[in-house]
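Take this structure, written in structure tokens, and hold onto it; I'll ask about it next.
On to chain A.
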Amino acid sequence: MTDTSTSDRPLLAARGISKSFAGVEVLRDVDLDLRRGEIHALLGENGAGKSTFAKIVAGVHRPTRGTLTLNGMPVEVTSPIVAQSLGITLIHQEPISFPDLSVAENLVLGRADGGWLARVPWAEMTRDARRLMDLLGVRIDVTRPMRGLSIADQQMVEIARALASDSRLIIMDEPTAPLTPKEVETLFAIARRLRDEGRTIIFISHRLEEVRALCDRVTIFRDGNKIATEDIGTLTDADIIRLMIGRPLREYMHKQGTTIGDVALEVENLTLPGVFSDISLTVRKGEMVGLGGLVGAGRTDVARAIFGVAPAASGTIKVNGKPVTIASPDAAIALGLAFVPEDRAVAGIFRTLPVEQNITAAVPGKIAPGGFIRGAVEKALASDSVNKLRIRLASLRQPIGELSGGNQQKAILARWLLTDPTVLILDEPTRGIDIGVKAEFYDMIGELAASGRAILLISSELPELLALCDRVLVMSEGRLTANLSRAEATQESIMHAAVPGAASRQGVAA
Partner candidate 1 sequence: MLKKTLLAGLALGMAMATTVAIAQEPVKIVYIGKNTGNPYFDSITGGFEDACKSLGCEFEFVAPATAEATSQIPFIEAQIQRGVNVIAIAPNSPDALNQVLDSAKAKGILVLTVNGDLVGNESHRDATILPVDFTKTGPNQVELMGSMIGYKGDIAILSATTEAPDQNTWIAAMNDTLKNDPKYKDMNLVATVYGDDQPEKSTTEMEALLSNYPNLVGVIAPTTVGIAAAAQVVQSRGIADKVHVTGLGLPSEMRDFVKDGTVSAFQLWSPYNEGWLAAHFAVGVLGGTIKNEVGSTFEVPNLGTITIADKNAMNTQAELTTFDAKNIDEFNF
Partner candidate 2 sequence: MNLLRNIFLRREAGIAVMIVLFCIAVGAVKPQFLTLDSLRIILLLTPLIMIGAMGQMLVIVARHVDLSIGSMLGFSAMVTGMMFKFYPEIWWPVGFLVSIGIGAALGLLNGVLVTLFRLPAIIVTLGTLNLYRGLTYIVSNAKQIDRQFVPSALKSMSQTSPIFGIPWIIFISFGIGLLTYGFVMHTRVGRQIFALGSNPIAAPLRGIAVNKVTLLVFTISGALSGLAGILYASRWGFVNPSNTGSGFEFQVIAAVVIGGVSINGGVGTVLGTVLGVLLLGCVAAALPLLGIPGTTQSAIYGAVILIALLIDRTVRQQGIASLSRARA
């Protein structure tokens, strides 16, 4: 640590890092040098390999091939604990915490000093925790349990933990997504301070403006390869996007011409206290309405409320002009609503059940008139869907868990198309999907709108909203803050409405 002559040597040098999961290479021969005292952004699409790389550095995954050199010494980061002892800390987006333990305990947990029966030095622990919190300038009672802390505070605890173990390399994996702008500011200020102390920070984000505001250098990943490492100043946004996707943005997203008809879905003053309030919106037949905003703005909650998964406390919903009560998803389905949820694994697929059964899950009446399942009908419906949506699979009886994410998502979409919905709500439909399949998806969604369905598209990817939607609504902190026509909608206007504090506070009727 006292050796200053090594200061121009990189803190961490990665050489030829590769990683395969189940025979599929997700990271290929990555070379990367991290300097002391820099904030280094990792950029790339979902699945580009940036998170995998970060997790290898942090000891969560072991590389299939390649070496890591820390301070000129080759190291084997076999576990997060080893990483910590080497001074490497990974801060997850949803920080890991032990909700029943105190903040101070959460800070020291995992520090590898002492055996099983070593004493827990409560007084010292609390004192150190307080000191660290003061150092970060945050006010958290360190003796309280973690349960109930905000995400931002939990991140601060994580950062404090990194400081407690005197980490030289701190990896932040999409830390800002769940934060308010004010919290982001605080986080950035602390990050800069840590950098100025000579620590290195890896910053993973999708938000170019944040990367620009914070980072010194940027490395771009695509399809498991490192594409480029540059000083942030030398690249324009367009350059970065080009490097990330390998081709111009709009090439694979195009809006089909549709005729917009009557109002299919109308929501008025929908409120769920503490989650969202006064949401009013309409979606017309053939119209594709985008719903943008930051993660945690309440977009998914609104969709879940409309669909009856977690109904709102007050407000009215009209479908095709008629007021309806939707207390559960089956009521919503009966009214011609469909909802492709955000988290496929949790709320979408039946992992171990055949693809066939996954596709027909929402249409019991079609496959089993009278209660008994007609195998032939089911098979016909399923294989028809498979052909239509070009789902790649070995057999209809194959467990859906064996398919790739994109094909799983197609199967879920197929499930909803079988219900012949009037209104289709899509929540982050392209998350975790290969870029090729994404393009297919956009085509399909476009066709659906063209065939006269009303579509509400929730997305965090601004280009997606901009390219596909007739209108873009924006939510922030549980309220609608913008209703932008296709012409008005730009990255800037959407972000302006999405970022709390930036937009005007009055509700927007949409």
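Criterion applied: all candidates are chains of the complex that A comes from, given by their letters.
Methods note: a residue touches a chain if its C-beta (ideal position, glycine included) is under 8 Å from a C-beta of that chain, and two chains touch if they have at least 3 such contacts; residues count from 1.
The structure displayed is predicted, hence computed values, not measured ones.
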item: Candidate from this complex that touches chain A, chosen among 1 or 2; value: 2
item: Of all residues in chain A, those that touch candidate 2 in their complex; value: 60, 79-81, 84, 96-101, 105, 109-110, 112, 114-120, 122, 141, 144-145, 147-150, 274-275
